[in-house]
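So, subunit A:
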Amino acid sequence: MPGMQTTTKPPEMRQAIVTLDGVTKRFPGIIANDRVDLVIRAGEVHVLLGENGAGKSTLIGMLSGLQQPDEGRILIDGKAMPIRSPSHALSLGIGTVFQHNMLVPSLTVAENLALGGKWWQKPRLGELAARVDEIARPLGININLDAVVSDLSLGEQQQVEIVRALLRNSRLLILDEATSMLTPQGIAELGALMRRLVERGLAVVFITHKLGEAAEFGDRVSVLKLGRKVGEIGPDRLRSLEHDELVDEIVSKMFGRNAGDGAISIPDRPANDEALLAVRDLRVLPGKDTSGLEAISFMVGRGEILGVAGIDGNGQKQLAEALAGQRRTDGGSVTLAGRSLDGLDVGKRRELGLRYLTDDRLGEGTVGTFPVSINYFLKQIGEPPFWRSGIEHSREINTHARDLTRQFDVRTPSLSTPVGRLSGGNIQKVLIARELAEGARAVIFNKPTYGLDLANTQATRQRIRDVAGQGLAVLLISTDLEELLSMCHRIAVMSQGRLVGTIANGAGAGERVGRLMIGLAA
Partner candidate 1 sequence: KSIAILTPEEGTDFGWNQQGVDAAKAAAEAAGIEAIVASGLGYGDVRPAMREIAADGASLIIAHASGYATSAPEIAAETNVPVAIVDSPQALKEGLVADYTLSGHQGAYLAGRLAAKMSKSKHVGIVVSGEPPSWNSQSAGFAEGVKAENPDVKITYAVIGPAAYSDAAGGRRVTESVIAAGADIIFGQGNGSSFGMLQAVETTKTADGGKVLFIDVIGDKTSVAKDFLLSSVVWDITPVYSAMIQDLKDDTFGTKRYAIGLADDSVKLLKTDQIPDDVWSEIQKIREQIIAGDIKVEPTFEASAVRTLMTDVSADAK
Partner candidate 2 sequence: MSGDATSASATPLDASGGGGSARDIGRRLLITLGPIVVSLVLAGCVLLVLGINPLAYYGYVVDRGLLSPLGLQQTLTRMAPLLFLAAGLIVAFRAGMWNLGGDGQFLLGAVTAAASAPLLVQVLPGWLTLVAAFVIATVVAMIWSLIPALLRAYQGVNEIITTLMMSFLGVSLANVLVKLVFLDPATTVPQTRTLPVEDRLPRLFETTVTSGLLFGLVTIIAVHLMMTRTAFGLKLRVVGANPRAAVHAGLNVPLLTVTVFALSAGLIGMGGAVDIVGIQGNVRADWNPAYGLAVIPVVFLARMNGFAAIGFVFLLSVLSIGGESAARRLGVPQNFTMVLVSIVLITLAVAEYLDHRFNQARRA
């Protein structure tokens, strides 16, 4: 491990661990990285910013040996060194937390952490426990080593991945949107940890869409746009700027305009207060590795946005699925505009105007190998004008798909591109476009802005506000408290399958929600 003194050197003199030299990566129809130069130095948290599809993950893929650059060089400690494979990357001291979960769901946490040992060895699970404890405790992470990963919530899984990356004693630690599932508390702890690591002389690459985090934790910020590096803000300048100025500067680099439209604006509600979506005593039996729901009751009025807050894995997904008709209920009733939805299947509920935006875009939201165009209409198969007498009308489909692509700013090489090849954020836009198609009365949004960049996040939030403004009922499930506070009329808090309280948005609401989330009275 390099000495402590590295941190005391002037920033530009610090030792470069990894250097990217004119790195280019092409995919069919797109240049994901275009002659990117980047120097990653020991002792720095290097924040990588960029809108969805800017090429951040692609860059990380090359650093961790998953992808090979088409052009350009990667230098390690100043020497050109093609990173041939993930194991080569690991042996070079590059540890990565990937954007998409890289844990084996059927193995336990301990087994996942042990993965990668020599095949003839016995996994040393005992030894592991001690080391995990050593690493996790200061982070405030508490993981059960014997739990099977598929039983963990996505947030917990992300914690496991962070611990795994730290276990490796890497010289360069890469975190690709590793904070997206963490609680504010967890994010703060991670920030502190990154600080300690770079003080020991490591380098950290930190990718996030939350500019606040970038400003707070970063020593250096690089901005990617359309695959090119469009700017870099060094440590000196970073320190000299005020938080808001910094955000403005980054935003203008990323999007070519100023921020500022991300302000809190809760849409007005139409005068009438009739309950559009009413849920009474909804129950779901717990599954083998999912929590159930206990006596959930709430109402959402016309034009109202009801937020559902809570730490991930407390029954939010079960609630959304039960409402959408995807999950068996064990009692209770749901009415939409006075019509009972009980016993109706997914399709019927949709016909009556209930829409559900899933948080699992790849798993159930889309068919990855199907073209973008078809994925827009996955929930309308057989309906006119796209299908008439059961026959597909490609012209109609393509015309509408083109409109939606423009309207929702979906970045795709073509309408026939398999949707799975789009970046996560762009897949999300396809889903949003689909759910807001005509005929909606109540929409359930499950983590609608997860993984979206700033501009898209703001656009999506505005769409949700517009939806409410048109008199629809909106149920907004999110783990991002700020998001809820910026949009909702009321916020309900879920904990262990129950609604533990509902709070009207306004001054001090954030604090009261936070207290409810951790089990205190509001």
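With respect to how the candidates were assembled, all candidates are chains of the complex that A comes from, given by their letters.
Note that in this section contacts are C-beta pairs under 8 Å (C-beta built on N, C-alpha and C of every residue); 3 or more make two chains touch, one makes a residue touch a chain; residues count from 1.
Treat the numbers as computed from the prediction; the structure is a model and nothing was measured.
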Requested in this report: Scan 1 or 2 and return whichever one touches subunit A in the complex.
Outcome: 2
Query raised in the report: For the complex, which residues does subunit A have touching candidate 2?
Result: 26-29, 70, 325-326, 345-347, 349-350, 356, 358, 360, 363-371, 374, 378-379, 381-382, 387, 390-392, 394, 416-418
